[in-house]
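Left out: one protein chain. Kept in place: all the others.
Take a look at chain A:
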Amino acid sequence: MITVKDLDKIYENGSIAVQALKNVNLEINKGEFVAITGASGSGKSTFMNIMGCLDRATAGLYILDNETIQDLSDNELAEIRNRKIGFVFQSFNLLPRTSALKNVELPMMYAGIGGKERRERALDALKRVGLEDRVDHKPNELSGGQKQRVAVARALVNNPAIILADEPTGNLDSKSTQEVMGLFKKLNDEGVTIIIVTHEQEIAEETKRIIGFRDGEIILDETMKQGLKENN
């Protein structure tokens, strides 16, 4: 699903060059549930941006779902983000004053899918995250956990290759955190590839594989048969 080879990222800021990623090599297979961890400045956000096709690597190879992400224009990257990646953000980033349904329809809109199919698939996605009774609610009428579930539905709806979640529980209380993590586990059981970027050890331990970054390099790659917590 994801192949990363000898990836480098260097930020040039005037005369100062900062190497954010150093020789990163990684394979993630279909159906995996991965946590990418590290302190701030470790390079995990940079890595996530590149995986999410929001940014380009300076050197190295990145293959996502059999497509080499290299030397692509902004528009081509936008198309790949639309088709292959579902984003979930820490601060939900739902469109304000727009119903849950319309929010979930948005990626399909940019994919050029017709109104009827869009509606059906959006309803279906909302059902998968357990919000079938909240479709017409606007973000300000939803709880934090519900908002994040709408965001997950939006990420799911175009059947992306991966769901990329950036600190998805960072703004949630513990109950909502459980609610959202439970949802990720359920979706992963259904075969969805999920990558969570987090600095919280507890969250990372609920996944099946932890990849740790420090100073732009992978220092840890640990696979568990099952979520660590459940083993306890």
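By our rule, a contact is a pair of C-beta atoms (placed from the backbone, for glycine too) under 8 Å apart; a residue touches a chain by one contact, two chains touch by 3 or more; residues count from 1.
Here is the rule we use: contacts and distances are computed from a predicted model.
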Hidden subunit of the complex - UniProt protein name among "SRPBCC family protein", "Anti-sigma factor", "Putative ABC transport system permease protein" or "Uroporphyrinogen decarboxylase (URO-D) domain-containing protein": "Putative ABC transport system permease protein"
Per the touch definition above, residue among A:S42, A:N82 or A:T169 touching the missing chain: A:N82
Touch list for chain A against the chain that is not drawn: 49, 52, 54-55, 74-75, 78-79, 81-83, 87, 89, 93, 95-98, 106-107, 109-112, 114-115, 154
